[in-house]
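Here the structure is laid out as structure tokens; the discussion comes afterwards.
Here's a slice of the assembly, chains where they normally sit.
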Amino acid sequence: MERERAAYRSARARRSLLASTGSTVVVLVVAAVLLVTSPGWPRVRDTWFSWDKAVESFPAVLDGLWLNIRLMVVCAVAIVVLGLTLAVLRTLRGAVFAPLRIFATVYVDLFRGLPLLLVLLLLGFGAPALDLTGLPTSVLFWGATSLVLSYSAYVAEVFRAGIETVHPSQRAAARALGLTYAQSLRFVVLPQAVRRVVPALMNDLVSLQKDSGLVSVLGITDAIRAAQISTAEDFNYTPYVVAGVVFVALTIPMARVADRVSRRRGQGPVGGHL
Amino acid sequence: AGLAACGAPRDSSSGTAGGASAGATGSAACDKASLRTVTAGTLTVATDKPVYEPWFSGDDPTNGKGFESAVAYAVAAKLGYDKAEVTWTRVPFDSVVTPGTKAFDLDFNEFSITDERKKAVDFSSGYYDVRQAVVTYQGSPIAGATSVAALASSRLGAQVGTTSLTAITDQVKPSSAPMVYNTNDLAVQALKNKQIDGLVVDLPTAFYVVSAQLDGGVIVGQLPAAGGTPEQFGAVLAKGSPLTACVSSAVDALRADGTLGRLETQWLAGQGAPELK
Amino acid sequence: MTAVPVPVDPEPLAPPVLAVEHLRKAYGDLVVLADVDLEVRRGECVVLIGASGSGKSTLLRCVDLLEQVDDGVVRLEGQDVTDPRVDADAVRARLGIVFQGYNLFPHLSVLDNLTLAPVRVHKVARDEARDRALEALDRVGLREKAGARPDDLSGGQQQRVAIARALVTDPVVLLLDEVTSALDPELVGEVLDLLRELQADGTTMLVNTHEMGFARQVADRVCFLGAGRILEQGPAAQVIDDPQEEPTRRFLARLHG
């Protein structure tokens, strides 16, 4: 009985699988054929997908990537801490906390709304120009600060979305046990909130990885800038593609880790297969 | 303004002529010993990364090849620095022109001198008289144009931050908004794709584009000089830099002794292009 | 202002552990509790009955300071806990509550649901908290589900975990909201035993239920909540089987009809 059903199901699955895989392959092949038979293809191939140029530019791009990675790692920690704080401030209730809420709201509106480039230019060139003793002049310092200011505003909103998905009865249950506001956040609300927004957080981490390259307006060379420099030699755009491949290669493992973190153990009690 | 501190008024050096030997500028304040450079004893010269032909060669300013590299070494020599005493540094555009402590003494990167810009930075005397030229591909709608007016209905492009762009908006006044690119090579790419009809660049770059970057590219012609004063490239120095007067006098001296002219013929070949009416 | 007289008071001198005076709570225009007076003495088990929507759950939440009351006082061991100067967290830590919807923490295992408060609030060592939690799970017959997630439990299992979670901190007063609604007769019997045991240990209880059988078996005193007031109270035998007031009579009519 069950064997028959299972056989039918797997036959159906196999059919759909074949159909969809088949159609995908067909579409891809048609697109590829269209591409390589187009009149401009040889030129495009040489300009964008030249193997020699890729090999030649790879070390420089990788070197630049090292900057992206370091900046990303250092900033990510600060961004998460600051973003979480802002999100918690924005979700405080009661008139007493109005100033904190307003502060967090203004902060988010401001630094999310401002183009990162402007923040970078203002801090990277404006702050050192003040000639204030005690203020660091390191370009990297100001670049990292700008990234943290800008991205913490984004991450705060993601965390806020997460916090607000946790049903108030969960918070009530935690408080009823005698946990303080902070403890119920720490042990009940945030663990649920964070897990739920992992895919959206991953978005910001991936963006950060790429946007960390914007610090190159301050004169440091990141992967994209390295590609640009390499392109300038002979007007071959392959280095950009190399940079893109390298970024994607970095994104994929991060995304898989995030998927694992956010995957709920099992599918809950009812109707997991629906 | 601010030059008094240098103690070397601009005029005092203009009469100086002759050899490139150290101290020959005739002004005591402009010798190597008394110049307050960023790093004492060396002249730190900046440019962007990457840099392009024919102003530099192979993205390497230290080789003395390319017009601006050669001019930089000539100026340094005039001020008494030999080749080993010149340090190059790569500085992005924004960092050159925003206020703040500078990590260089002077910067060569095809900066056009304008009065507005002088409010923000110091310029040396001009080392090159710029003419803007229009580049296109064979068979384009503007390939045979002989007057500025003939360009008015075309789609032109230029690099952001250049006076080429100003030339389009002020002189050509085309009916469709100009396309603005981050770099000249992106603009060339757009021209290749026929996304624009023509590209406005300075004349030497135009020759380089036509010869090295475009298959079947043509120079439509030079734009007429705008207004009375000719456009010039000058070295950029920090606002109020004590070196400005000395660098200017060095440039003036190089112009006077024919060095600049020689370097132009060496690095910026093929000056002849029809003038657009 | 018309305090309902407490007809039966076995030990008139024992001060009430929990006293609710003139309590008022409204949601917008809907006045749920108009003027509730209620006393629970030490060791007593008071059962609250009343129609669906009469405000039984709301009353328990007000007592546990989970809702801000509009007027009136809640006293715990003589202290006015509705006073805003009082540390509400400390008050809640002394109370235990089982919610009608259980409100287990879905991201924590059953065991972690039970050890959270002991470890974080009562500063019990982790090992000891674990032992106590397992003991509490034993009491509700769920030791083998210690590692399961709440989402994978049946309704009755979830309810029992919620009971164990409320028990594990030895509360001064235990507030139970429909504590047997998802339990089969066997388990109802066991929970009954459990409550009697707790009573013997001196635990004071305030229980909402709509199962009159259960009320009859566990209650020292039954209070009938209606129209936002305690309309009638007394021993189970009296209130359930021989109600004096008209609304109580109407409410219970079906049971006997």
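Each chain carries a letter (A, B and C) given by its place in the written order, and its residues are counted from 1.
By our rule, a contact is a pair of C-beta atoms (placed from the backbone, for glycine too) under 8 Å apart; a residue touches a chain by one contact, two chains touch by 3 or more.
Every value quoted in this text rests on a predicted model; they were computed, and no experiment measured them.
Protein chain copy numbers for the full complex, given in the shown labels, come to A x2, B x1, C x2.
Basically, only the chains that are shown with their structure count from here on.
Shared contact partners of chain A and chain B are absent; no chain touches both. The chain with its CA mean position farthest from that of chain C is B.
Of all chains shown, A has the CA centroid lying nearest to the centroid of every protein CA atom.
Mean C-alpha position of chain B lies 85 Å from that of chain C. The geometric centre of chain A is 47 Å away from that of chain C, both derived from CA atoms. In chain C, there is no position where the chain touches two or more neighbouring chains simultaneously.
Across the complex, chain A is touched by residues 61, 64, 66, 89-90, 92-95, 97, 99, 101, 103-107, 116-117, 120-122, 149, 151-153, 165, 169 of chain C. Listing the residues of chain A that touch chain C in their complex gives 169-170, 172-180, 183, 187-188, 191-192, 195, 265-266, 268-269.
Residues 121, 125-126, 128-129, 131, 137, 216-219, 221, 228-229, 231-233, 235 of chain A are the ones that touch chain B when the two sit in their complex.
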